[in-house]
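A protein chain is absent from this complex, but the other protein chains hold their places.
By written order: A, B, C and D. Residues from 1 in each chain.
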Amino acid sequence: MAGLIILGFFLIVALAAPLLADSRGLSPVGATGGVLDPPSLDYPMGTDDLGRSVLTLTIWGSRISLMVGFFATALSMVIGAVIGIAAGYYGGWRETAMMRFTDWFLVIPFLPLAIVLASILGRSLFNIILVIGITSWPGTARLVRAQTLSVKERPYVERARALGAGDWHLITRHILPNVFPLIFANTILVVAIAILSETTLSFLGLGDPLRISWGTILEFAFNGGAASRGAWWWLLPPGVAIVLVVLAFTMCGYALDEILNPRLRRR
Amino acid sequence: AAQTPSPSGSAAGKLTFTIGDDNDLDSMNPFVAVEAPAFQIFFLTYDFLVNLSQEDLSPSPGLAESWDQSDDGLTWTFQIRDDATWHDGQPVTAHDVEYTYNRILEEEQGSFIDYISLIDTIEVPDDQTVVITTKEPTLQLLTALVFILPEHIWKDISTEEAGTFENNPPVGSGPFKVVEWEKGQFYRMESVPEYWGGAPRIDEFVYRIFNNEDALVQALRAGEVDFADSLNANPFNSLKETTGITTHEANIPSFDEIGFNVGANDTIPDADGHPALLDVRVRQAMAHAVDKQVILDRVLQGYGTIGTTIVPPFSAAYHYEPAEEDLFQFDLEEANRILDEAGYEDTDGDDVREMPDGGEPLRFRYFVRSENNSTVQTSQFVQDWFNQIGIATEVEALDDTTLTDAIFEGKYDMFHWGWFPDPDPDFILSIFTCGQRPPDGIWSDSFYCDEEYDRMYQEQKTVADVAERAQVIFEMQKKVYEDAPYIVLYYDANLQAYRSDRWTGFLNQPEPDGDLLSGYGNYTFVNLRPVTKGAAADEEEGGSAFTWVWVGLVAGPLLLVAVALLIRRRKGEEDRA
Amino acid sequence: MSATGEGRGDGGPVLEVRDLHVSFSGRQGLGAGLLGRSATTARAVDGVDLEVARGEIVALAGESGCGKTTLARAIMGLVKPASGEIRYAGRPLRHRDLREFRRKVQMVFQDPTGALNPRQTIYESVAEGLRIHKVSGEEDVLVSKALADAGLRPPERFFLLYPHEVSGGQRQRVVIAGALALEPEMIVADEPVSNLDASVRGEILALLLKLRDRFGLSLLIVTHDLGLAWTVADRVAVMYLGRIVEVGPAEDVLTRPLHPYTKALLQVLPEAGGDLSGRSILLGEPPDPTRIPPGCRFHPRCPEVQSGRAAELGMEERNRTEVPLLREIRPAHFVACHLA
Amino acid sequence: MGARRYLTAKVVQALFTLAFVLVFNFFLFRILPGNPAQILARQRRLPVEAVRELERDFGLKDPLPQQFVNYAGDTLRANFGISFKFRRPVGEVIQGRIWPTVLLVGVATIGSTVIGLLIGIYGAWRRGSGFDMGSLGFSLVTYAMPEFWLGMILLILFASTSGLELFPLGNIRTPGGPASGIAHLLDVGRHLFLPALTLILALLGEYALIMRSSLLDVMGDDYIVTARAKGLREAQVLRRHAVPNALLPTVTLVALNLGFVVSGAITVETVFSWPGLGLLTVEALQAPDYPLLQGLFLLFSVAVIVANLIADLIYGYLDPRVRVA
Partner (left out) sequence: MIAAEERVQASVGSLLSVRDLSVEYPSQAGPVPAVRGVTFDVAEGEILGLAGESGCGKSTIAHALLRLLPPDARVTGQVLLNGEDVLTMKFGRLRAVRWDEASIVFQGAMHSMNPVQRVGDQIVEAVRLHRPGTNDRQGQAQVGELLERVGLPARRARDYPHELSGGQRQRAMIAMALACDPKLLIADEPTTALDVMVQAQVLSLLKELQRELKLGLIFITHDLSVLVELCDRIAVMYAGRIVEEGPAEAIFERPAHPYSWGLSGSFPRIGDPEYRRAPGGLPGDPPDPQRLPTGCPFHPRCPRAFEPCPDTDPPMYPAVHGGFAACLLLDSKLNPEGARA
């Protein structure tokens, strides 16, 4: 439940960013603070080396970070779910081919692939989403396929088939509703991973430097020598925000998993 | 923790000087390397025929003790010193010079050939003499940054092999030789007591690579390294107040500019630069709309100087500073006035001006480098100012590769990049010549082309007198400044910091504020020595507020866990059955 | 072979199965395929002839793994037969008729819990068939009627419940209601009660009997429980390793079995006061459809062979080489045994 | 029989994956924007003629199928081309950097696996206890931390002058320090401590979580009741029955995770200037040095494939059931 509260908090912050902080504070032009001012009443989280309020950056950064997290996850889910359900449902050589393909993607180490893709595709928010999306679907696909296989074998599917139902009916009425909760729980875990991935890619300088996300703030701070300058207020807020959000997503994911997976329940 | 104020690696009685940097060595092969750390090695390992003096970069004796130019200016005679030996004991002779130059000329070795391209013939009447004739009169040979290589080593390396030859350790004639190279880690060089310029006073020089600037700064503070090179402003600032450490803003030949696409269509049919940028008045108006002082203060935190022309003040003899009245002062009204006058008006009321024919709005693609935060930050200021003069910009961060491609294909309007020219202005001047425009040439990134300029460029190459040449070069700079294919934003500085409580003998090249390490020579390294008298011991630095925040951050949760453990530690017995 | 037992069934056969074969190829890994290993094939149904008359209840009995479920699924077109023919109402069943066929013939599954989608209400589960076949008429009226026919009264009470909110017996009734909603002519029930508690089974069986009496439904009930066959069936077919080895009127087959296998099955049924150790229990493991013995597939386990009676009759050789066919030994009572 | 079949199937599978990675790798680097030789040339300020020469060097003028044949042949001969940046064969460049990463990743994997599994086991055994709750929270938090951020914190806490100065700030050994013998090993160990700790902390949480839930799963299985019924102590039940079964799913996950370990190594090596393949990757990325990136990518993929194969084989060894399946 703590997870939900934290999530709610950050969602509200992201949505209400324009109310909480002036977006002009994102541009050094509109920045009013001094260079690396420590936290004060005016700047509760201090300023960065361009005089921007770190609080403003963190608040607006939540938008990009969460957005990347959600869109990348959505992309990964769609790919994973389509491949997983198609493979599981149709079976046969189609399944073999699709799952081989998935396995290939599964063993290719994520970050090197993301690095290669990002350096080939160029640095933009869209590419980051794309890269995370297309590198993180295989896990979902496997999971969805396994669940589809098990749902497909359930007698009610056979019953519907015996009633004369076609593939579309079976997939939409029986498979999907029963796979969906799992996809959903998985989605939540993937969001956490996607947000972490965004951070890592941005940290390596593969993010879009024109969009402020928690990852880019950290990159600026890291490369701007925040630590040696003693500017902890520059490193901490985005880092703690990441930890909290990822933690919250993970906790919600596990909680859902536990609800959906009765075996984990207390015996 | 207190450190004994001794040099970093004085173990085993050796005097070791350690510098830290964030850049890795790429190769020890001079035909291959491009990274600064490699050049650090070359400066210490090899000699030039003619060195650049420490005080003002003027020609000074290198392997050549003395030289002579014939009256027609075409023939140069160099006297090679007889006290120079290669690290393996072989003597350095005129043949080595001949060999090196010839090899570069024959193989058209990329980074070096430009320096000596005017050479016609090389003769070696005796071991100690080199006679070079040039096709035209030139001063180029005195500023040629070509490392002289030992013939007896390199003659066995074929042209093909040269591309991948490791050259480890390199055999040179300089004051230090490489003894150890841990890739990605450090390299270690030992001094060569027989060096013709006198034995260095340190025994050993270590170059350590830090990928994390914070670690580098900490290492300097902790005394793990003695010198930190190429720092960013923030860490640099943090070192300013530290006792025992001296900081230095080194004047280096470097500048950043906003470049415009002023005519790619002339050479590339499908280039798509914005037509408004062909109009010099638009560019001048934009030059009026950039407050360089703000950028210098806010983006560079004041480290560097305001930029004007394309030859940096580093090349003191050749830098031209426009007169006060000729400067494009920051003046948004003036900028607006120029644009109004030129007929670029906002006809549709969207706050963006259109072309005089009322068509295309002045909306420019503005590329910055995703690898370089300063360009990103600058763009946010520039965008804002341009908005105020009715010019819209779409800022996009590209990696260098993509940006290079865009420029090469002429598919851009404006970009932010920088140059690091040689002390001699020839190269930086060359990039504005017509011949350098892609796709035939390579270096022009503004597609600037001007007949008069090209003529002057040829002229400066062949003027044998420095002062006379400078006049021509002034004119050229003035022209480029006024035509504004570039807005030169600033000349940045190399931020350096070192343990002044341990070391002394640093020499600037050039004086008074040049680079403390190897600007274009090995002066510091030969002169460097430990502080003799025991300096004040490092004062105990108490844990700063900063430390406690971190400690709290980690200890807090741990404590909570511990408390939770204590509270919840109930029956732990085995009986669960 | 159109005997219909005690004559409950009137009219000709509704469903005829002719020489049906179904086989499954064992899973073939990519690697194994490359290495040229041949797939192991399970001949789950290996030449079955069977017919069900209008209004007749036929029980299909046999050990676990003998192919009962596979036969039932093949009849419903849920697995593709390797060969053979299924005729419905006298006409061979073709692929394009499948939808229509599945409206007339309904299947009831063994596990009522599994057969209901946990995310559908009972109403939706029952209405699903109506929707699939776009049956005209008021949907809720039809659903109510089906639920009521299946003994769930008042039907409205169950509309919005989810499967987990009703008991196992009621779930099986819901499944049956789902089948009844389409007003089928025949129901194929695969172990309809084996997952239910003993005490509740009776109710479901009574319901099936009642449906036959009221609507003239034909029923094919798959079961491993001969007692159940005795309770409800008009005719009993005993299956062994993919083939029917004995078929005939329930009373005749169950009280005077002809096939040694049927005899053995009846022998092991517990009996009050019976002595476990005193009876002949078939030894060895359940048969494996990937390795069907040649000749009479039962001969390796046949007590008659083991006791030497077959040898006495000089049938040993025939047992090993010749596949016995179903022969009518008593009226309407067929058996596939060389010794009978 | 079953065992051999399982083995061959797995090996064949791994080979197929390898082939896929090879092809994928080739095409990935052919969709690059622009012409690598030109990019290289411009960075090195080469005249136009030199560019042509480079193109020849890199074989970019051949038709694509020919390029692929060359690439495949070269790759099989362990010839990965010439690094743009280092101008030496990619294989050699990588070779020079491989051991630090093997050391770091090896220590981190072993450390995090052992500690993580132990924590998971103990947590599951004492489900709901203070230790369980604490370790669960700890695992979740470290799992949620970007490892480079954690690394930076540890660096500042334990190595910087504003921290405890217990460990060096980076690199693998003290320059000019001992190059062999015990002293050398100690020196490397001191340098290894923080980066390894960072990776261990970053990975440990996940392993603890996996092991915990896997063990909880297993603890509910019937054979655990059988074991208890036999009169085994709880510790024996755990050790002999629960843990061996719970390890099964964990083995695969640990292997699959190697991909993430490699990723973690990339950022952690950056933070700690650890001269391994991760740092090399970042250098190659910054150059950008495509042949090197290609070689590194291939190597990482192969490493993970091999690790997975090994995991599969271990799995087969641990679980007699899969051999027939």
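Methods note: a contact is a pair of C-beta atoms (placed from the backbone, for glycine too) under 8 Å apart; a residue touches a chain by one contact, two chains touch by 3 or more.
Note that the structure is a prediction, hence the values are computed from the model and not measured.
For the chain left out of this panel, the touching residue among C:82, C:268 or C:323 is C:268.
Across C:85, C:100 or C:197, the single residue that touches the chain missing here is C:197. Touching the chain that is not shown, out of C:86, C:226, C:302 or C:336: C:226 (per the contact rule at the top). From the options C:25, C:41, C:83 or C:167, the residue with contact to the unseen chain in the full assembly is C:167.
Mapped onto chain C, contacts with the missing chain fall at residues 63-65, 167-170, 197-203, 205-206, 209, 224, 226-228, 230-232, 251, 254-255, 264-266, 268-277, 279, 281-283, 285-286. Seen from chain D, the chain kept out of the figure touches residues 221-223, 225-233, 240-241, 244-245, 248, 318-321, 324.
Operating definition for what follows: only the chains that are shown with their structure count from here on.
Farthest chain from chain A (centres taken as the mean of C-alpha atoms): C. Comparing chain pairs A-C and A-D by the number of C-beta pairs in contact, the larger count belongs to A-D.
Separating the centre of chain A from that of chain C, both taken as means of CA atoms, is a distance of 51 Å.
With centres set at the average Cα position, the gap from chain A to chain D is 22 Å. Mean C-alpha positions place chain A and chain B at a centre distance of 40 Å. Within chain C, the positions touching two or more other chains are listed as 30. Residues of chain A in contact with at least two other chains: 100, 119, 122, 205, 222, 227-228, 230.
Considering their complex, residues 33-34, 38-39, 41-50, 57, 82, 85-89, 93, 96-97, 100, 126, 129-131, 133-134, 137-138, 141, 152-153, 155-157, 159-163, 165, 168-177, 179, 228, 233-235, 269-273, 275-276, 279-280, 282-283, 286, 288 of chain D touch chain B. Against chain D, the residues of chain B that register as touching in their complex are 1, 9, 11, 14, 16, 18, 24, 26-27, 29, 32-35, 108, 110-111, 113, 163-164, 166, 180, 182-186, 188, 204, 206, 208-212, 214-216, 218-219, 221-222, 224, 371, 399-402, 404-405, 408, 440-443, 541, 543-544, 546-547, 550-551, 553-554, 557, 561-562, 564-570, 572, 574, 576-577. Only residues 96, 100, 154-156, 158-165, 169, 173-174, 177-178 of chain A touch chain C when the two sit together in their complex.
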